[in-house]
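Other chains of the complex are left out, but the ones given are in their true place.
For reference, chains read A and B in written order, and residue numbers begin at 1 within each chain.
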Amino acid sequence: MEVTARYFAAFREQAGKESERVETRARTAGELYGELAARHGFADPRARCKVAINDELRDWDAELADGDVVLFFPPVAGG
Amino acid sequence: MSFRIQDEPIDPRVLEARLRDDRAGACVTFEGWVRDHNEGEAVTALEYEAHEPIAVAEGEKILAEARERFDVLAIHAEHRVGALAIGDCAVWVGVSAAHRGAAFDACRYVIDEIKARVPIWKKEHYADGDSGWVNCATRAPAHRSGPAAKVS
C-alpha cells in the first residue's frame, strides 16, 4: 500500500521535507507513525501528537487505505 | 465563520464590534501577546504555523461547544500565523453575554481548548541565536535549524 505522509512544524524540520510517498505495511495511522518516527527520529510520544487522514482529524487506530494523505501534527502550542 | 486564521495584524476594535448585542451586559476578551521570555530564555521573535483547514474546523467546533455550554450571545476568535514581534497579538478571543459569569467562563474555555487542540505551532527565536518549536520533544538537527534560527 502506498500513502502520502505530510509533516508539520518540528516534524517537517526533523524529516527535512514537507511530504513523501511511503510504501508501507502499516494498517493504522499509529503503526505508520511508529515506522516514520523511527526513520526520521521524531521524539514526541504519539499521545501528544495528532493525526489527520485526508484533512480530517482521526484516532491513531484509524485504518489506512491505499492513496490516503496522512498528516502528522507534533504537539500544538497555540496562543 | 467565527474562528479565523490570519496573517494580518489582529485589530481588537474591529473584532469587538462583532460582539455587540443590546441584550449583552458583559464582554470579556482575551489577547495573547508575544512576550519577551519563555521558561527563562530571552525570546526575540516568534513564528506561528497552522494547518488552516483543520485549525478552522477545530476552532469552529470549540466555539460551538462554548455556545452550548455557556449562556452567551456572541463569540469570536482569531489566531495569527507568520512572523510576530514582541508585544504583537497572537490570538484574540471575545465573548458577550447577558451576565459576566458566562462571559468569563466561555472566554476561558475557548482559549484553553484552542491552546490544547488547534493545530498551530510556535517556533521561538532566542537571544542566543538558537530556536525551537514550543512543546515539541522533536528537534531538528543543528545544521538544518541553523538558518531559521537567524530569522528575526
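Note that a residue touches a chain if its C-beta (ideal position, glycine included) is under 8 Å from a C-beta of that chain, and two chains touch if they have at least 3 such contacts.
The model shown is predicted, which means the values in this text are computed figures rather than measured ones.
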Stoichiometric formula of the complex, labels as displayed: A x2, B x2
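Criterion: only the chains that are shown with their structure count from here on.
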Chain B residues touching chain A - in the complex, by the definition given at the top: 32, 49, 51, 53-54, 57-58, 79, 90-91, 111, 114-123, 133-141, 144-145, 148
Touch list for chain A against partner chain B, complex: 8-11, 13-14, 16, 41-45, 48, 50, 52, 55-57, 71, 73-79
